[in-house]
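Only one protein chain is missing; all other protein chains are in place.
Think of it as A, B and C in the order they're written, each chain with its own count starting at 1.
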Amino acid sequence: MAGNTFGTLFKLTTFGESHGEAIGGIIDGCPAGLKIDYNAITAEMQRRKPGQSAIVTQRKEPDTVAFYSGIFEGTTTGTPIGFIIKNTNQKSKDYTHIKDTYRPSHADYTYDKKYGIRDYRGGGRSSARETACRVVAGAIAKQLIKEINITAYVSSVGTLELDKHYSELNFSEIENNLVRTADTSMAKQMEAYIKEIRKEGNTVGGTITCVIQNMPTGLGEPVFDKLHAQLGKAMLSINAVKGFEYGSGFAGTKMKGSEHNDLFNENGSTKTNLSGGVQGGISNGEDIYCNIAFKPVATIMQKQQTITKDGELTTMQGKGRHDPCVVPRAVPIVEAMAALVIADFWLLNKLSKL
Amino acid sequence: MAGNTFGTLFKLTTFGESHGEAIGGIIDGCPAGLKIDYNAITAEMQRRKPGQSAIVTQRKEPDTVAFYSGIFEGTTTGTPIGFIIKNTNQKSKDYTHIKDTYRPSHADYTYDKKYGIRDYRGGGRSSARETACRVVAGAIAKQLIKEINITAYVSSVGTLELDKHYSELNFSEIENNLVRTADTSMAKQMEAYIKEIRKEGNTVGGTITCVIQNMPTGLGEPVFDKLHAQLGKAMLSINAVKGFEYGSGFAGTKMKGSEHNDLFNENGSTKTNLSGGVQGGISNGEDIYCNIAFKPVATIMQKQQTITKDGELTTMQGKGRHDPCVVPRAVPIVEAMAALVIADFWLLNKLSKL
Amino acid sequence: MAGNTFGTLFKLTTFGESHGEAIGGIIDGCPAGLKIDYNAITAEMQRRKPGQSAIVTQRKEPDTVAFYSGIFEGTTTGTPIGFIIKNTNQKSKDYTHIKDTYRPSHADYTYDKKYGIRDYRGGGRSSARETACRVVAGAIAKQLIKEINITAYVSSVGTLELDKHYSELNFSEIENNLVRTADTSMAKQMEAYIKEIRKEGNTVGGTITCVIQNMPTGLGEPVFDKLHAQLGKAMLSINAVKGFEYGSGFAGTKMKGSEHNDLFNENGSTKTNLSGGVQGGISNGEDIYCNIAFKPVATIMQKQQTITKDGELTTMQGKGRHDPCVVPRAVPIVEAMAALVIADFWLLNKLSKL
Partner (left out) sequence: MAGNTFGTLFKLTTFGESHGEAIGGIIDGCPAGLKIDYNAITAEMQRRKPGQSAIVTQRKEPDTVAFYSGIFEGTTTGTPIGFIIKNTNQKSKDYTHIKDTYRPSHADYTYDKKYGIRDYRGGGRSSARETACRVVAGAIAKQLIKEINITAYVSSVGTLELDKHYSELNFSEIENNLVRTADTSMAKQMEAYIKEIRKEGNTVGGTITCVIQNMPTGLGEPVFDKLHAQLGKAMLSINAVKGFEYGSGFAGTKMKGSEHNDLFNENGSTKTNLSGGVQGGISNGEDIYCNIAFKPVATIMQKQQTITKDGELTTMQGKGRHDPCVVPRAVPIVEAMAALVIADFWLLNKLSKL
């Protein structure tokens, strides 16, 4: 209800502010008997964590996760998995400049309006720090649905766009470049551009493409909880996301039915998959693919006009260490959210028929 | 769980297949004391219903809604509002051609895979007939949040696009043309194009823009249930939708932070509203605006290759009366879903602080 | 949220007032592929319906249920099952005497306080008429879990108590007497007593025992959603219920651990089953048994002091046709609620382990 739970059967509930003592969560509904690969969880955390490369924020957080329950001798027991990640970077610094001033395009103003009180030390609950918990849960979800492959990569940074279809790309290149795109030459251009943007004290947006392969048929619930509707919600719930499209997406609106319809092959697969692997909200076994739009990070190292809590005009300038472009670090978050959605529907689908 | 309920406090649960005896729903959580304007409900139903104009399907459904509970002497009582809409158009015709053959880009195949059984008389549960119930509930939701204005209009049909910002348009024109766009001259072009498409036995996609004005601050729940995430899910759950973007959307990914940030005015409003009325998942009082992408309708009057249930290749051609372009009739559905989302958050927000 | 939905996977949502045009409900989450036995549903409805015998209310309601969706050619399709029961007995009579006067121990006063408005024609939503929908859904739930046997019977009427353990009773006698108790000679005493009570214009309470046999192990979710906790909630949600106990119940509080513990047999069954088939909230395969306490019906044919809406003292006397003792007709309702609880846990348990 209050918005801190995701999923219905494989359920993640999270807590924590960016500058509190710890963040954490509870995964409820993971079936018993799943052998947990801790290294795989750590690897996902490493991909998301700050300070990992020259083009992301230089803030340092070790992001070590402690599991407190639900796993016994390395195997899930069916009871809730509670976990904690300590915040090690919340130094007691001077927050006076943001205590009473609203940062443009941040959530300071809206939290104050909604709750009448706000943890003003950084972004509080609205900080992307919260997504670390999603990555933990997503890493476990991936292990639950291990036969399904979820791959995300950066498909654009500003106006630099990968113009190839995902099937033409080599996914093994993604982790070989700092940007996490699937094309080495584009990676270099993007990397250079992000460094330039940082030098300006500016930020830039981008897009991530997510591909889900080796999908079983039947996942997703018709009407309100269509597979792509829940996937869209999952992606739109990530900080800075402004849009979601799957299959033919916005480009599909310009097509005719005769061009857009996916004709069947004899085995039930389709010739074109403009549908993006989902028909009527239910997976048809083809690849699911979608694009997610990220706006430029709001914190810039340039002076901007804003107002104080009392409505007086003032100026402020970002301080500290921030990402010049959010998409490289958002890649594992996108994958985590996809894994949570698919794991949930995968469980639910076991109950579809007698 | 099984996907037929939308909302958490203002909750709609629906049932019904396109060719069953009736469809209907239950609205649970509408506060007591709301005077119901039945004419307003009927008006919304008229906007959605088949057979209303020359550019939509010529199928006839009177779409009369019968309310069975929850309203006493014209006022809601706080108890669930049960309603029924009879299906009058389900003539006993010959369905043999679709019983064992999967229509391309329809949900026939996926329903069979998921459930092992399917009501093959038309689209069954996956038919857009189901959206009539959404319009009923949305019409009541609109009355609950009557100070908030929700307006949707067609912003493109195929490649014909309205290239104006919503603030430059005259919303009073929307209902004065068959396409439901907000520009008279573009309306004529679109109308002509849709007629041409129909003559071809083809269909075409399009987009709808939805604008929510006079918004209070504080609506939306942070983290997973962000206002725009729930709005996106709502829109993506409508038949044929392939994408959703709000505020700057996909175009925002190409911008820099210095261009994209919404600077504050003294009264807390912002100069640009590229954020689209939402910061950190919570409304900031500015207009919310979003675009929704609709693919071309899958049923076309041209012969297409497909397969039978047994995996044998065959051909089929659409029969009967179908929409050549779905967006004109989807406008009230988009508004209804927006109303359901906003009503839900409007109620929930009453509990945000002491 | 607003209280009209029961269950999490096998979910029933109901609507309807006693004197509206119809009541009804939606069952969401019933798996596809269940052959529906309509006669079994009708039979359950007959057991609950008014006017069935000399010791229940003489009000006549045919209680015919119309299914509108979710069942195709006699088999469930996995889509929501919508159903309607028309109210045929809501004659336009004069309700002036109860419009502005609160009936003692009814819900008139609390509905007015909570909602500020009330359908004063009979009990409205608080009427036991609503339980007809539970019986419909329960009848389908029973078919889903058909290997499990759910049997309820009247175990006391006023001070007349069946003093035998359920295992000493012959369940086949239950439907052979009007009271629905499991002992012919006690049935006669109870029947005579109820007739006497009616002649006085009075009412009397009683208890129902419910036994669930042939239970699989593993049903129920630990901690908050323990099998017996959800069963207790289900029973306490039935009109007029004041208490619930299972296994040793209140008598068990007087025992010592050495007497109460259920020692194991070699096959995992237990010697005593004072636990009532549930350990730690999870079924252990032994019979589940519980007692449910019903207060006397509040409507009596005697003059009682009460107040008007304006707080003025007045008197009122029940009119019309009411049950002198509710337990005979509550037997199928108890079974229905038990079936809903067990069906829900039965589905959920399929997801407990890999």
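By definition in this document, contacts are C-beta pairs under 8 Å (C-beta built on N, C-alpha and C of every residue); 3 or more make two chains touch, one makes a residue touch a chain.
No experiment lies behind these values; they were computed from the predicted model shown.
Q: From the list C:T57, C:Q143, C:T209 or C:S275, which touches the chain that is not on show?
A: Checking the options C:T57, C:Q143, C:T209 or C:S275, the one contacting the hidden chain is C:S275.
Q: Just one of A:E17, A:D63 or A:E335 touches the chain that is missing; which is it?
A: A:E17
Q: Given the contact definition stated above, which residue among B:P31, B:G51 or B:P216 touches the chain not shown here?
A: B:P31
Q: In the whole complex, not just what's shown, which of C:T110, C:T184 or C:N214 touches the removed chain?
A: Of all options in C:T110, C:T184 or C:N214, contact with the hidden chain holds for C:T110.
Q: What chain B residues would touch the chain not displayed?
A: Contact residues on chain B toward the absent chain are 1, 9, 29, 31-34, 78-79, 222, 347, 350-354.
Q: List the residues of chain C that touch the chain left out of this view.
A: These residues touch the chain not displayed: 1-6, 8-9, 14, 102, 104-107, 109-111, 113-117, 125-126, 130, 156, 158-159, 197, 200, 202-207, 217-218, 220-226, 228-230, 232-234, 236-237, 239, 242-250, 252-268, 270, 274-276, 278-285, 291, 293-300, 302, 304-307, 311-313, 348-349, 352-353.
Q: Where does chain A touch the missing chain, residue by residue?
A: Interface residues of chain A facing the absent chain: 1-5, 8-9, 11, 13-17, 20-26, 28-29, 32-33, 66, 68-70, 72, 75-82, 84, 114-119, 124-125.
Convention: only the chains that are shown with their structure count from here on.
Q: Please compute the C-alpha centroid of chain A, do the same for chain B, then give the distance between them in whole Å.
A: From the centre of chain A to the centre of chain B is 26 Å.
Q: Using mean CA coordinates as chain centres, what's the gap between chain A and chain C in Å?
A: Centre separation, chain A to chain C: 46 Å.
Q: So how far apart, in whole Å, are chain B and chain C when each is placed at the average of its C-alpha atoms?
A: Here chain B and chain C have centroids separated by 39 Å.
Q: Multi-chain contacts only, two chains or more: what residues does chain B have there?
A: Chain B, residues with two or more chain partners: 1-5, 8-9, 14, 114-117, 125.
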